[in-house]
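Apart from one protein chain that is not included, each protein chain of the complex appears where it belongs.
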Amino acid sequence: MEGVTPEQIEEMRRQLGLGQPAWVQSALYVWHAIQGDFGHTIVGREPVLGFLLSRLPATLALTASGLGIAIAIGLPLGFLAAYNRGRWIDNTLMFISVLGISMPSFWLGLMLLLTVPVYLDFIPVAGEGPASIILPALTLGLVYSAVIARMTRSAMIEVLSEDFIRTARAKGLRETIVMSRHAFKPASISIVTVIGLIFGSMMGGQVIVENVFSWNGLGRVAVLAMQQRDYPTIQGFIILFAAIIVTVSVILDMIYLWIDPRVRTG
Amino acid sequence: MRTDRKEGNAVVPIPWLATVSTTRSVAPTTITSCQGVKMDQYRSIGLNIVNRDKQNRSRWFASFTAVAVLTTALSYGSAANAADGAIIVARALDVGTLDRDAGPGDMGNMVIRSILDPLVLLDRDASIKPGLAESWEISPDRLTYKFKIRSGLKCHDGTPFDAEAVKWNFERMARPETTGVSAIRNLDDASVEGDVAVIRFKTRNDAFIRALGALRYGMLCPSSDKADGTFAPIGTGPWKFISWTKNDKVRLERNDDYVNHDPWIENPGAPHEKFLEFRVVPENVARIAALRSGEVNFAEPSYEQVAELRNDPNYKIWAGEHSGQFAWGAFTLKVPPLDDRRVRQAVVHAMDRKTYSEIAFEGQNSPINCPAPPNLPFIDQDLCAQWGQSYDPEKAKALLAEAGYGPNNPLKLTISVHQLPGWDLMHQIMLQNLKDVGIDATLETREASAFMADIKEQNTRTEGIPITWTWGSSGLDPLSPYEQQFVGAGQFNGGLGAEMDKLVAEARSLEGDAQGKAIQNIMQYILSEAFVYPIVSPGWQFVIATKSSTTGFVYQYLNMMNFNDVKL
C-alpha cells in the first residue's frame, strides 16, 4: 500500500477517464468498444479484447467437449427412455436424470476430483496439457446430459404421438427407422433449442468448472477479474459472452433452417 | 504409474529467455518410441484428422470431441505428469507480476526470489551472511552502505553482474512507480567504486541490511529490461525464467552454473531437479488431488486438508517456522470504553489463543505472547506472557464488572476482520469467547481491501460502537511492524500516540543488547496497556504438502520457498 504517489493516482485517474461525468465515460466506452477497443486490464495493463480472445479458445474447446459429451450421453439415453416410455428402463433413466439435473456442477467436479485421481491416475486433474480437458468436460457434460436426456425424451414422446408416426408404422418401417428418421428429426427441432440454451448456460457453468479444474479459460479470467475489481476486464468479458451467445443463436437459427423445411420456405 | 514413460519423454530444449506470454503454451513433446523419429505429436494428430476426413466434414465434427479427448488423453497423459525432473508447485493464486518493482506481493516474490539472488543472506539465527556481496561496510551513522560484489558473477543470459548492476537495481527501485520498498525509502543515491557498490541514504536507515536479505530484495540483471520496453526477469539465482502463462503457470529451469552461498542450503551448486514450475490450481480439492495423482509435487493445502494429510504416512506437511509472520489484534482506542485499559484487558483475557491455533489452524502454528515476529533475538515469549493477558474468562468478567459492565449492561463490541483461510474460523471462535464473558459481540467480515478502507475510517471515530480488529504483519526486524502500524498515523490510522513514537525512535537509535532491551520495553508497554494483542504465528501461506518421498525443501525467512535441495 505504500509507495503510490498522488501523482501516480492522478495519472491513473486520467488514464481511466475517472474525472469525467458518468455518461461521458459510458459513451466513450461504447464508442471505443465499437472500434474493438475495450480498454486495458487494470491488472497487467493489457488490451482487454486481446487478453480475453487469448483465453477464448480454451473456453470454447471446453464448452464444445462438454456439449459433445452431454449430447453423446443425453441423446441416446433420452432416445432409449422415449422408446421404452413407461417401462422400468424409462423410469430408471428419468430418476437418474433428476439426480443429474439437481446436481450442482461444482459438486460433481469435486467428487470427480476426489475419486478420479485415486482410481485413474493417468487422467490429469490440475489443468495441464490437452488431456486435462477430460474431467472438466465430463463434469459439464454429465450435468447437462441429464437435461438433454429429459428434453430428448419428452420431445420424442411428443413426436411419437403424432399422426405421421402412425403413418410411418403403417408403412411397415422398422421401429428403429421410425424412431431415428421420422421421430428424431422433428424432435431435434426442440432438442436443438435446448442445446442452444444449454450452450449459454454451459458457458456460464464454465466459470465454476474452470476454477475447479484449473482450466485456463474465460471463466478463470472472470473470477479473477471480479476478485481484483478489474472492471474493464469484467465489462469486456460480459460483452464477449453476450456476443458468443448471440452468435450461437444465429447458428441455431441456421440449424433450424436446415432441419425444418417449413422455416425455410414459410 | 507412468514411470515407464518418464525416461521416454525427452524435452526439446526451449529457449529459456522468453518474453512473458499470455497464450496457453503447449510444451512440445517428442515421441521417442518411434526409434528416433521425432515428430510434433500435437500437430500430426491434427493433420491426420484433417486429411483423413476432409471429404466428410460432418463426420469430422461429430468425431472431433471424441478424437480430441481420447487421443490427447492417451498421448498426453504422461506429459502432464511431473516427469523430466520437474518440481511442480500448485498454488491457489497466480503471481500478479514478475517485476520485482511492480508490486508482486508475497506470491510473486517467492517466484522472483527463485530467479534472483540477494546481496546478503540471512542465516537461521538471523545473522547476515554474504550473498552476491562477499563483504560489506556500514557507516556508523547508518547512512552509507558499501557492498563488495563477488567477481565473475554471470547473469542467466551470460551478461556479467557487477557493482554497476547493483547501482542500476537501486536506481530502478527508487523510481516513483516502484511499490513496497520501505527499506530504501530515503535513498539518496547509488554509486560504484570499482567492484564496490555504494548506497547512501538521506536519513539513518537501520533496517536496511536485514531487509536486503529478505524476500523482497533480489537483484535483477539490467538485461531484464529489454530495449523494446518489455520485461522478463533475469538474475543470477538458481532458476532461470522460461515462461509465464497468466493464470496458469510460471516455468523456470535450473541454472546449471549456479554456485550456492546460502547457509540454509546443502547443495553447493545448481538445484537437483531440472525444472521448477509454479502452477495455479485455484480449487483446494484439485490441488491435493493433483498431489495425490503425482501431477504436482507440492501443493498448498487448506487447513482441513492439513488435518487429513497429517495422519497419512504417504504425505508430509511442511510448515514455515521462520515466517516472521504474526497475527495481532488492536482496538479503536478513541471510541469509549476502549479508552479504558481494564476493558481492553478484559477483551484480551477472554481470548483463547491456544484454541485458535489448534482448531482454526489445525495445530500447524502456535499461539504467541509477543506482538512481534517470533524466533528473533530478544523476542522472549515467556517474558511477554508476564506482561500480557493470558486466557482467563473469570478475570475478563471481573475486569468488565470493574469497568461497569455486566449481564444487565453488556459491553457492545464489534469484531471487524477480513477474510482469510483459517482466520475465518478463528474469528468465529473469538466471537464465542467474547460472548462467553458476557460481551455483546458481533462479527463483521469484509474482503481485504474493503476492510482496510473501513478500519482506516473507524480508527478516526471517537464515538459509536467500539471495534476490535485483527491484522497480520511480517518482517525480520522487530521494529518494522511498529513503524508501519503504530508509529505516527499508522497504516490503518492505528497509531498509538506520542509515547509510542518516542519509544520506537529511541530503540532505533540503539544497537545490540541495548536495542533488544528497548524493544522489550516497547512490548511491555503495549502488552500491559493491552493496546495490541498477539494471536498466533505464522498466519498465512505457511504450509505446503508433498509426498513423503520428497526431500530437501526449505522454508526460509518470510516463508520463502527454496527448492535447491529438493529431490523428488
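Letters A and B mark the chains in the order given here, with residues in each chain numbered from 1 onward.
In this text, a residue touches a chain if its C-beta (ideal position, glycine included) is under 8 Å from a C-beta of that chain, and two chains touch if they have at least 3 such contacts.
In the analysis below, contacts and distances are computed from a predicted model.
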Identity of the absent chain, which is to be given by its UniProt protein name, from "Phosphoribosylformylglycinamidine synthase subunit PurS", "Transcriptional regulator", "ABC-2 type transport system permease protein" or "Oligopeptide/dipeptide ABC transporter ATP-binding protein": "Oligopeptide/dipeptide ABC transporter ATP-binding protein"
Contacts of the hidden chain among displayed chains: A
Candidates A:R14, A:H32, A:R45 or A:R166 - the one touching the absent chain: A:R166
Per the touch definition above, residue among A:V98, A:I177 or A:A243 touching the missing chain: A:I177
Residues of chain A in contact with the chain not shown: 86, 162-164, 166-175, 177, 181-182, 185-186, 189, 259-262, 265-266
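As a working rule, only the chains that are shown with their structure count from here on.
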Centroid spacing, where centroids are CA-atom means, of chain A and chain B in whole angstrom: 37
Chain B - residues contacting chain A, complex: 1-2, 22-24, 26-27, 42, 64-66, 68-69, 72-73, 75-81, 90, 94, 96-97, 176-182, 245-249, 279-283, 285-287, 289-290, 292-296, 449, 452, 491
Residues of chain A touching chain B in the complex: 1-5, 7-8, 43-44, 46, 51, 54-55, 57-58, 61, 64-65, 68-69, 72, 109-110, 113-114, 116-118, 121-134, 137, 211-214, 216, 220-221, 223-224, 229
